[in-house]
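Report on the structure given below.
One protein chain omitted, others in place.
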Amino acid sequence: MDFISLRFNVFVLAAVMVFYLCPDRYRVRIAMPLLDVIFISSFVTNIAQLLPMAAFLLLGFLCIKVIERSPSRQSVILSIAAILAAFIYLKKYAFFAFVPGITWPYLAVGLSYIVFRVLHVLVDTYGGALKERMSLVTYFNYNCLFLSFISGPIQRFQEYREQERYIGKKEMSRGEVFNSFSRIINGYFKIAVFSTIFLSAHNECSVRLNSADYEFNVLNMLIMYSGACLTYTLYFYYNFAGYMDAVIGIGRFFGFELPENFNRPFTSEGFLEFWSRWHITLSDWFKTYIFNPLVKVFTYEWSYPKLIPYYGALAYFITFFLMGVWHGSSFSFLVYGLFLGLGVSVNKFYEVQMRKMLGKVSFNRLSENKIHRLIGAGLTYSYFSIALTCLWTDFDKLTWLFNKMGFFGFLVVFAAAGLFSSIVMLSVSMLKHLWDKSVKGISFLSRDFYFRQGYLSFKVFLLIAIVVSKFFAIPEFVYKAF
Amino acid sequence: MKPILKQLTILAVFFAAWYLGAFGLSYIIYPDQAGTASIDTEEASKTIFQSPARYAALGLPSLAGTHNNNIFLIGSSNVREGFRPHDLGAILPEYSVQNLGMGASNITQAKDVVELIGLLPKPVVRDSIFVLGIWYGSFVDDKTHWADGASNVAREETRYGLYKISGGQPRPVVEMRYLPYLVTALRPFLLLQAVNMYEFTENLKTVAHVFFRERKIDFSAFRQEERAPVQDAAFRGKALKFWSGYMGTKDRLLKEEQFEKLLELCRRVGESGARIIIVDMPLPKWHRDGSPYYADYELKKTSYINEALKIGCVRYFNMQGAAADNDFRDSAHPRASAAKDWSALLGPRIRSMLDEERKV
Partner (left out) sequence: MEERTEIRKRLNRVFREVFGDDGIEISDAMTAKDIDEWDSLMHIVLVVAVEKEFGLRLNAAEVGKLENVGAMIDILQARAKK
């Protein structure tokens, strides 16, 4: 079901009513799984298409039970290997194309997130971090909660379990309800309006890059390419963040406090910081289950302090490389992984070297410097935008672009688009500052009942007008593809 | 759950308030009830529909309850400006003239309009007269012309979900005579969309489509000057260049596609019991002589028109040489003063066509 559709919103309304009207003892064991199954089934046309995912879930559950019973290094390593193998097989990773795959269509959406949940539970079971034995129902609910099924956020099992105890039992306050509705509407707005605008702009640029009809000189090509990159990032952000707004807002109706995935990502001053603000639950997962163990192993292996920055950079590279590869099964995601890995390692090296060269105090002063921060933010944005090229082109197109523009061309785009972004960010923040100042006087309005409700309902009115009149061709949810 | 339902109800109530407010506002800003008078796409920007295509798709259903004999003017903007309902109506007072000419139309879009009219109840369409104005520009093929494959009219049909299109034929989602009520219910949203000057942006898309293909466009060729005394060589050159870009094909030939569509259009008219008169629209001589497409147009047109004439309801009226170069304000459109003459030629021709029929 598409989030911006009548069907889905009616489903949510019905789900909320079912939840609250359902007797306590049936809520978790019957109502929740039922709603999840209904939601998931809306993506398939017959039951057979659900079987591979069901088998995957079952495999995960069995592995957990084995580790619960006899936690040993072998069992956990074998389990992880089995889960990963099954995941790679079902996701049809391009480098394993020689293995015969399942020929009939099956649901693979959501698998990329389920694998995280399963692995995290596996590792934590082995580590003894889970307080109780895993029940099949809770396992299913945790993995397949309809809200976070398609694209997260990735919530830790322990958190989920805590919240599951109280769902349907807590009453929300009026303010909380209003804020949740507000969040959902704003999320829909981001998707329906902002992401659509930027996608159109992006398509205008990328179509011209792709078509043989248009012959560009190098400068025009660089400009067109920069335009395509910069707009795609904003499309991606508004689409994904809007989706998360809706998911988190709706989650509150059921009593779930789902974790945030975005925290003003474009204020990041470096690529490393970026990942603590963009798709936060993803980078948190990779940090906890890939980066930390890696660094631990390295530190035990090579305990010389001088080596720390080097094996640190290596750990960063591997972690982010894997994160990039996870995004998709084709070769262009290998390149994406390389981009990510390179970005963070270089960022880390820069930090370390600068700190060494300038000394701690000067380095801190440099980091506080407004121009340094602005340029950092701009370059972070342009680097990320270039990296994202892997998501809207295929491998052939990537190589074609590289041949046409050359490494130097990419460098120019990185610097020029970075500078451009810095200027835009500065202007935006200045405008925002002016706006905040001028509305300070009437801020009391936001607490007035009629103003609040009127404003929110006006947004609903606009949203419905936009959707009904297909004012914008609202794009499908971007992350469904990954 | 109670606070959630409560908030939902509050939102619904406030939403209804906005809806009704916009509804009322729509009548203040666009007081004309579309369709109670006859349809004139020249006035589209004054209605809540804003664009001729939307006007046709959403306004035609309101003819469902009428009982007049209709003349439907179909074609491009030269038809829209060339045959003013007022002038034509004076010559044929027993008919209601519906002006459905739309800028940058090709035959496909004209056919889309005919299909829409065909959905009206039989009494409205039977015995009506379709006037289809053609010129070489009408035969630009769909892929070259329409940015996303569908004509503007087709796009408007599906936009609000009022019609479903299958096999090129639209079907209203409710009976045609109830469609005007749905259109009325949509007024708050139509009002919102009217705000964005849709006609402007709609044609902008076509222009951009052509621009990026041909790498530049000279907008001065579009300038409307009532008193343009001199269409000098520079202006003519620019205009011809523009139209070449518009037509798109590098070999300067017209594809058969639109001619085939012309035959389908005529058959469709025949099926609904009406008649059609194909009018070969006037162009300035310099335009006819200067366009590389003209020769091919003349060539292909002849055989297809002959085919069309075999369908009983079709007539052909060649007005190509009917206007002097000075009658035009640009490369294809008549000045308002000259348009009267065009109707003065067409009107009697229709009159004699009707008289012939009566004799038989």
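Lettered A and B in written order, each chain numbered from 1.
Definition applied: a contact is a pair of C-beta atoms (placed from the backbone, for glycine too) under 8 Å apart; a residue touches a chain by one contact, two chains touch by 3 or more.
Not measured: the values here are computed from a predicted model.
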Which displayed chains the unshown chain touches: A
Among A:292, A:353 or A:369, the residue in touch with the chain that has been omitted: A:292
Identified contact with the non-displayed chain, of A:1, A:53, A:118 or A:315: A:315
Hidden partner chain, residues of chain A it touches: 123-124, 126-129, 156, 158, 284, 287-289, 291-293, 295-296, 299-300, 305, 308, 312, 315-316, 348, 355, 360, 364
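Basically, only the chains that are shown with their structure count from here on.
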List of chain B residues in touch with chain A within their complex: 1-4, 6-8, 10-11, 14-15, 17-19, 22, 158-161, 186, 188-190, 192-193, 196, 212-213
Residues on chain A engaged by chain B in the complex (per definition of touch): 13, 16-17, 19-21, 171-174, 176-178, 181, 208, 213-214, 253, 453-454, 456-458, 460-462, 464-465, 468-471
